[in-house]
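Before I ask anything, here is the structure I am working with.
Removed: one protein chain of the complex. Kept in place: all other protein chains.
Read from first to last, the chains carry the letters A, B, C, D and E; within each, the first residue is number 1.
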Amino acid sequence: MMEQCSSLGKIALLVAMAEGGLIEGYVESAREKGFRVATGKVGSMDMQKIIAAVETAAKREGLVDERYRSQHALYHAILEALQGLGRGPMQLGDVLRTAGLRFAIVIGPRILSDKDDLWIAVGMYGMIGAPIKGHEHEVCGLGINHL
Amino acid sequence: MMEQCSSLGKIALLVAMAEGGLIEGYVESAREKGFRVATGKVGSMDMQKIIAAVETAAKREGLVDERYRSQHALYHAILEALQGLGRGPMQLGDVLRTAGLRFAIVIGPRILSDKDDLWIAVGMYGMIGAPIKGHEHEVCGLGINHL
Amino acid sequence: MMEQCSSLGKIALLVAMAEGGLIEGYVESAREKGFRVATGKVGSMDMQKIIAAVETAAKREGLVDERYRSQHALYHAILEALQGLGRGPMQLGDVLRTAGLRFAIVIGPRILSDKDDLWIAVGMYGMIGAPIKGHEHEVCGLGINHL
Amino acid sequence: MMEQCSSLGKIALLVAMAEGGLIEGYVESAREKGFRVATGKVGSMDMQKIIAAVETAAKREGLVDERYRSQHALYHAILEALQGLGRGPMQLGDVLRTAGLRFAIVIGPRILSDKDDLWIAVGMYGMIGAPIKGHEHEVCGLGINHL
Amino acid sequence: MMEQCSSLGKIALLVAMAEGGLIEGYVESAREKGFRVATGKVGSMDMQKIIAAVETAAKREGLVDERYRSQHALYHAILEALQGLGRGPMQLGDVLRTAGLRFAIVIGPRILSDKDDLWIAVGMYGMIGAPIKGHEHEVCGLGINHL
Partner (left out) sequence: MMEQCSSLGKIALLVAMAEGGLIEGYVESAREKGFRVATGKVGSMDMQKIIAAVETAAKREGLVDERYRSQHALYHAILEALQGLGRGPMQLGDVLRTAGLRFAIVIGPRILSDKDDLWIAVGMYGMIGAPIKGHEHEVCGLGINHL
């Protein structure tokens, strides 16, 4: 699916859902199409730490600069992805659950053919559940914002 | 990614994200692994119509039967997917936005290797935005429930 | 339980949960203890109609007067009870579900022995589910506010 | 009310609302009708601790087993009951309030006469308020899920 | 307060709160400082109509152009202001209440002295209440987004 993929959000989701060797190939493929991509993983019972992990990955890769403006865009894209993660309460440890996620931040036009303004997408995919081994199921989130 | 895919939620997301000829192949691939799959599309400013479209597709394909129990499981999986869609307010036309979605309902174990109880996943992927052509961006949702 | 019951919220819940001949006895018992009580039933896919039914019952029984102040107290007690009813989205038909409820509005001290200021409680009990016969389960809500 | 009571949610609420000697009698009455019941009490400013207390009581009484499936059903029934408790924000200490609760977990058919599948109900009843003695009012919550 | 006012959000609030002859003076004062301002009023039981009224005023005044990007920024600023308005459920008629508002949309730097990127603020002020004359109290909302 990645080869034909030309939209920002789908790229963020596919990279977040990729495993092992597939990840680097997907990231490369997205970069060749002109998208900027950062990726990472995080496990926590703290929403705060998940937000910080995504922000750190984005900064390290140069997807956001020191201006508040770009970080504000990223922050709200993260919050929107976390709504898909939380599916109601935007809480983890506070409601006795934990999450292990892989995430991708992607910058580019909404659709390749559209060459419009730049947007930012945050895709998350992983497991959520009780702090007991194996007591978890999949979860995903996608947030998109204008840059 | 679909070939190696052995988890319920990822299958639901990949089928929902597939386009054109890819869809049928993905559905076949999932069925060969033992998952039961229904898929469909819906566009509306009404959350109610989106819920009804998913429920109808699941019934038509025999994924839920006439018992309340299975429909209760499906309903709450849909509501959870809609949280990713709405990212806060679980409303569409009421807050002046519309959505065009493709969705997949998948039944099977959480992970192929685990052969545990049956679970149900609802994946949604599409566009959300103002009721103005082109004023939209991608959105996705995933809900998972025990059956 | 009703005989020993001396607290506002429990009375509202017990009256809302009572059926048939029990209702009138419970209401009488509460009134003898000095509580003012109104009760009613409503079935709807509209939150708006449920709110209106409770407000109408309270007015008819003289539990609220024409001043905004008392109606503001009642309104917020209703909204709080509806949170227990909705358990997340405060919506019914919009998310394809319907509710059939019995409710009670009770005015009095929080606890009989405390003779403090007057408070208002709204208790709701009934069934919520899909608009399909038998596809429903119990639901309850309790809202309490100072008067 | 308990004698005639034949529905899952009402039993959970009545047991949670019972005091003193009444509790054991109500639990016995429910068990004679074929329902399985666990009960307990918890006071905390931590949602997390309330969830853990209910889960522990359910496990100790054998209402859930080691499989994720049954614990997933219980967890979501708890979360729904907590919505009635929180009436908006699903937070306690974070918004400077504390709760003291009695709770009941009940497993059985939705209605005795229906002998359908097993469902699980979580009923909670108690006091919520500021961390100041006497500055509190009643609160209740009910969550129901298919097992 | 308006003369010394040099921040985006405060200007949006003050203009929305101004009455009669004061409005035009406040708008002029803000424009002289370099802010772009649109203002209007709307009364409705429909969140949708309030959103549409703000969007229309912003377009008429040229604060947003035909590109999705600027309308996306405005839309989310409106949604955030509506959270202050709704204080929980982002609903009006659905929960039997109505609102009469004056609003202001302001574009400029966050603070005059900072000459950073352009941001957009939506301020709302008015009355919310039951659909009964006089049964209403004040309400306000402020949403701010990067442009």
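Going forward, a residue touches a chain if its C-beta (ideal position, glycine included) is under 8 Å from a C-beta of that chain, and two chains touch if they have at least 3 such contacts.
Nothing here was measured: the structure is a model prediction, and the numbers come from that model.
Taking the full assembly into account, the omitted chain touches A, C, D, E. Checked against the full complex, the one of E:R31, E:R60 or E:R87 touching the unshown chain is E:R87. Not every partner is drawn; the one left out touches subunit D at residues 88-89, 91, 93-97, 129-130, 132, 134-137.
Taking the whole complex into account, subunit C touches the unshown chain at residues 67-69, 72-73, 76, 116-117, 119, 145-146.
For subunit E, the list of residues touching the undisplayed chain reads 1-2, 4, 7-10, 13-14, 17-19, 22, 80, 83-84, 86-88, 110, 119, 121, 125, 137-144.
Everything that follows uses one rule, which is that only the chains that are shown with their structure count from here on.
Annotation of subunit D and subunit E: jointly contacted by A, B, C, touch as defined at the top. With centres taken as mean Cα positions, subunit E sits 31 Å from subunit A.
Separating the centre of subunit A from that of subunit B, both taken as means of CA atoms, is a distance of 20 Å. Shared interface positions of subunit C, i.e. residues touching 2 or more other chains, are given as 88, 91, 94, 137. Every pair of chains meeting the touch criterion is listed here: A-B, A-D, A-E, B-C, B-D, B-E, C-D, C-E.
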